[in-house]
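Every protein chain except one is present and positioned as in the full complex.
Then we have subunit A:
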Amino acid sequence: MADPMKIRAAMAGNQVEVKILMSHEMETGQRKDSKGATIPAHFIQNVTATHNGKTVLSAEWGPAVAKNPFLSFKFSGGKPGDKVVVTWVDNKGDKRTDEATIS
(Lines give C-alpha, C1' and ligand atoms only; values in the text may rest on other atoms or scores of the structure.)
Protein backbone atom coordinates (compact mmCIF):
# COMPACT_ATOMS: atom_id res chain seq x y z
CA MET A 1 0.00 0.00 0.00
CA ALA A 2 1.29 3.37 -0.96
CA ASP A 3 1.88 6.21 1.45
CA PRO A 4 -1.05 8.48 2.30
CA MET A 5 -1.86 11.50 0.22
CA LYS A 6 -1.52 14.95 1.68
CA ILE A 7 -4.77 16.76 0.99
CA ARG A 8 -5.68 20.31 1.88
CA ALA A 9 -9.13 21.71 1.27
CA ALA A 10 -9.73 25.30 2.25
CA MET A 11 -12.34 27.92 1.49
CA ALA A 12 -11.07 30.53 -0.98
CA GLY A 13 -13.90 33.04 -1.22
CA ASN A 14 -17.02 31.03 -1.98
CA GLN A 15 -15.06 28.21 -3.56
CA VAL A 16 -13.16 25.33 -2.06
CA GLU A 17 -9.54 25.11 -3.11
CA VAL A 18 -8.21 21.57 -3.00
CA LYS A 19 -4.51 20.77 -3.09
CA ILE A 20 -3.38 17.16 -3.28
CA LEU A 21 0.11 15.73 -3.04
CA MET A 22 0.31 12.03 -3.79
CA SER A 23 3.14 9.68 -3.11
CA HIS A 24 3.85 7.57 -6.19
CA GLU A 25 6.87 6.62 -8.31
CA MET A 26 5.14 7.41 -11.62
CA GLU A 27 7.58 5.14 -13.46
CA THR A 28 7.35 5.85 -17.18
CA GLY A 29 8.34 2.50 -18.61
CA GLN A 30 11.06 4.30 -20.63
CA ARG A 31 13.88 4.12 -18.09
CA LYS A 32 16.42 1.36 -17.76
CA ASP A 33 18.03 0.08 -14.59
CA SER A 34 21.79 -0.34 -14.09
CA LYS A 35 21.69 -3.70 -15.90
CA GLY A 36 20.00 -2.22 -18.95
CA ALA A 37 16.65 -3.85 -18.31
CA THR A 38 13.63 -1.64 -18.85
CA ILE A 39 11.89 -0.67 -15.65
CA PRO A 40 8.21 -1.50 -16.12
CA ALA A 41 5.75 1.37 -16.23
CA HIS A 42 4.00 2.02 -12.95
CA PHE A 43 1.83 5.10 -12.79
CA ILE A 44 -1.48 6.43 -11.53
CA GLN A 45 -4.16 6.13 -14.20
CA ASN A 46 -7.30 7.45 -12.56
CA VAL A 47 -7.89 10.08 -9.92
CA THR A 48 -11.31 10.95 -8.59
CA ALA A 49 -12.22 13.63 -6.07
CA THR A 50 -15.68 13.68 -4.51
CA HIS A 51 -17.53 16.02 -2.19
CA ASN A 52 -20.69 14.71 -0.49
CA GLY A 53 -20.69 11.82 -2.94
CA LYS A 54 -20.61 14.11 -5.99
CA THR A 55 -17.57 13.97 -8.24
CA VAL A 56 -15.85 17.34 -8.31
CA LEU A 57 -12.89 16.29 -10.45
CA SER A 58 -11.90 13.20 -12.38
CA ALA A 59 -8.59 12.67 -14.10
CA GLU A 60 -6.97 10.20 -16.46
CA TRP A 61 -3.20 10.29 -16.31
CA GLY A 62 -0.39 8.92 -18.41
CA PRO A 63 3.13 8.19 -17.26
CA ALA A 64 4.22 11.77 -18.06
CA VAL A 65 2.75 13.12 -14.85
CA ALA A 66 5.63 13.95 -12.52
CA LYS A 67 6.76 11.72 -9.67
CA ASN A 68 4.81 12.29 -6.45
CA PRO A 69 2.03 14.04 -8.36
CA PHE A 70 0.65 17.39 -7.30
CA LEU A 71 -2.83 18.48 -8.23
CA SER A 72 -4.82 21.56 -7.41
CA PHE A 73 -8.32 22.70 -8.40
CA LYS A 74 -11.32 24.66 -7.11
CA PHE A 75 -14.98 23.80 -6.83
CA SER A 76 -18.03 25.57 -5.50
CA GLY A 77 -20.80 24.26 -3.26
CA GLY A 78 -18.63 23.17 -0.35
CA LYS A 79 -18.62 24.54 3.18
CA PRO A 80 -16.25 24.26 6.13
CA GLY A 81 -16.53 20.91 7.86
CA ASP A 82 -17.46 19.01 4.70
CA LYS A 83 -15.18 16.23 3.56
CA VAL A 84 -13.34 15.89 0.27
CA VAL A 85 -12.46 12.31 -0.63
CA VAL A 86 -9.74 11.54 -3.17
CA THR A 87 -9.06 8.13 -4.70
CA TRP A 88 -6.37 7.08 -7.14
CA VAL A 89 -5.88 3.82 -8.99
CA ASP A 90 -2.63 2.89 -10.72
CA ASN A 91 -1.90 0.65 -13.69
CA LYS A 92 -1.13 -2.31 -11.42
CA GLY A 93 -4.51 -2.06 -9.74
CA ASP A 94 -3.11 -0.59 -6.55
CA LYS A 95 -5.24 2.15 -5.08
CA ARG A 96 -5.43 4.61 -2.28
CA THR A 97 -8.24 6.71 -0.81
CA ASP A 98 -7.74 9.61 1.56
CA GLU A 99 -9.96 12.40 2.78
CA ALA A 100 -9.64 15.91 4.13
CA THR A 101 -12.00 18.23 5.97
CA ILE A 102 -12.66 21.62 4.42
CA SER A 103 -11.32 24.39 6.61
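Going forward, a contact is a pair of C-beta atoms (placed from the backbone, for glycine too) under 8 Å apart; a residue touches a chain by one contact, two chains touch by 3 or more; residues count from 1.
By our rule, contacts and distances are computed from a predicted model.
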{"item": "Name under which UniProt lists the unshown chain, selected from \"Thiazole synthase\", \"Sugar ABC transporter substrate-binding protein\", \"Ig-like SoxY domain-containing protein\" or \"DRTGG domain protein\"", "value": "\"Ig-like SoxY domain-containing protein\""}
{"item": "Per the touch definition above, residue among A:7, A:56, A:86 or A:102 touching the missing chain", "value": "A:56"}
{"item": "Subunit A residues touching the omitted chain (full complex)", "value": "15, 26, 28, 30, 45-46, 48, 54-67, 69-77, 87, 89, 92-93, 95"}
